[in-house]
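I am attaching a structure below and will ask some questions about it afterwards.
Left out: one protein chain. Kept in place: all the others.
Coming up: chain A.
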Amino acid sequence: MPAPEQRRIIFQHIDEPGYTNDIDCYIRNGGYEVLKKAVTRKPEEIIEEVKKSGLRGRGGAGFPCGVKWGLVDRKSGKPIYLIVNADESEPGTFKDRYIMHQDPHQLIEGTMISCFANNVKQAYIYIRGEMPHGARILEKAIAEARAKNFVGPNILGTGYSCEIFVHRGAGAYICGEETGLIESLEGKRANPRIKPPYFPAVLGLYQCPTIVNNVETLCHVKFIAEHGGAEYAKIGTPGNTGTRIFCVSGHVQRPGYYEFPAGTITMGQLLNDVCGGPLPGRNFKAVIPGGSSAKVLRFGERYKGKRKVGADMVDYDWGVEDVPMDFDSLAMIGSMGGSGGVIVMDDTVNMVEALANINAFYSHESCGQCTPCREGSLWMKKITTRMVHGDARPQDGALLKSVADQIPGRTICAFGEACSWPTQSFYLKFKDEFDGYAATKKQPKPDNALELV
């Protein structure tokens, strides 16, 4: 069965010839019409539409956006803040970069609609420090929007005022975690906060109610405000509504970003039909489906269990190619949809080296606040590094698993899970490669071997 057609909602104009990030181009294509209508409606109506839509946040966790907005403490009398989480730093994910670079006004319009719906007077776009060009584009776009009265005081004469500012990070992955991001925005180290009870919706930025949404999520809000929650919910599958952007990288013929109704495309269709299959003469070996912290899947393995289809429970028996690319199906087979970053590895990849590369990333990025994460991530890196440098010990595979098992659930934020899942899953799925490493370490590398560490 061939892959379904792409349905580009968020990426509708991205890569379109002649489409620029200029406000005039955006307005020519119908831009800011949704905001104009939105500010004449009751804010609660927009929140209701978002709830109805079933929109799940696109930052990685897939938390329902309407529920998140519903948690906001609106009675405290304190200002409510909205922060756009543009600190996309999960390896394998690169969708937000293109939205900000090529269609910044879509993000600004979505943000302003969300601000209006939640009575927010002040919003910040927290963008990765590594994207200085993106930050300049956003600043220019906000200035353009302000000049046309879509941002700033008394928006479109409605009496509603709201400001947006761009805030640049400085290279720390943990700023993508919402409470780490808030600490960073307050001018401190990005150490995530203990939660609950301090959900940002209740006590966030400056101890005020705060909404933190991903760039892509806010663009979906714009679509929902335009077409209604019910229309949006018709796209995709129940529980996984709307479209999903997949960022495919690694060993496929056509890496890139692709937008499909959620749950309508399988991994096999995405990698073979859409991305052109493996590189010439090679075979797929493994895939990480939702950013580098998601658990790795092995080609050739079967995933079995029961799932709900309508009212019935049915058996499933899937190979990697058969898995629908949605949050729930990927969770059923022990991984996750995460931020949509699909990293593909073919048979030239040595899995110990690949894990060593991932471990180097996570040990570098641990904020250091919790001992299991700080020490554990570094320990895992040390083990995999010595393995690839030819100093493997026979017990290293088992030790790696033991360290990884001690981290999750023992840390303040989900980074503990993020750094242990790769090690746990790589070891589980490719145990032979890890356990055999000490014995094979002196063998020469094949000619086509990659250097990953």
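Keep in mind that, in the parts below, contacts are C-beta pairs under 8 Å (C-beta built on N, C-alpha and C of every residue); 3 or more make two chains touch, one makes a residue touch a chain; residues count from 1.
Criterion: contacts and distances are computed from a predicted model.
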| item | value |
| --- | --- |
| Omitted chain (choose from "NAD(P)H-dependent oxidoreductase subunit E", "Pyruvate dehydrogenase E1 component beta subunit", "glutamate synthase (NADPH)" or "ABC transporter substrate-binding protein") - UniProt protein name | "NAD(P)H-dependent oxidoreductase subunit E" |
| Hidden partner chain, touching residue among A:K51, A:H167, A:R307 or A:K382 | A:H167 |
| Hidden partner chain, touching residue among A:M345, A:V403 or A:C419 | A:M345 |
| Contact with the hidden chain (one of A:K188, A:K234, A:R393 or A:R410) | A:K188 |
| Sites on chain A contacted by the missing partner chain, in the whole complex | 88-94, 96-97, 122, 128-133, 165, 167-173, 184-190, 206, 247-251, 255-257, 292, 341, 343, 345, 349, 354, 357-358, 360-361, 364-365, 367, 450-453 |
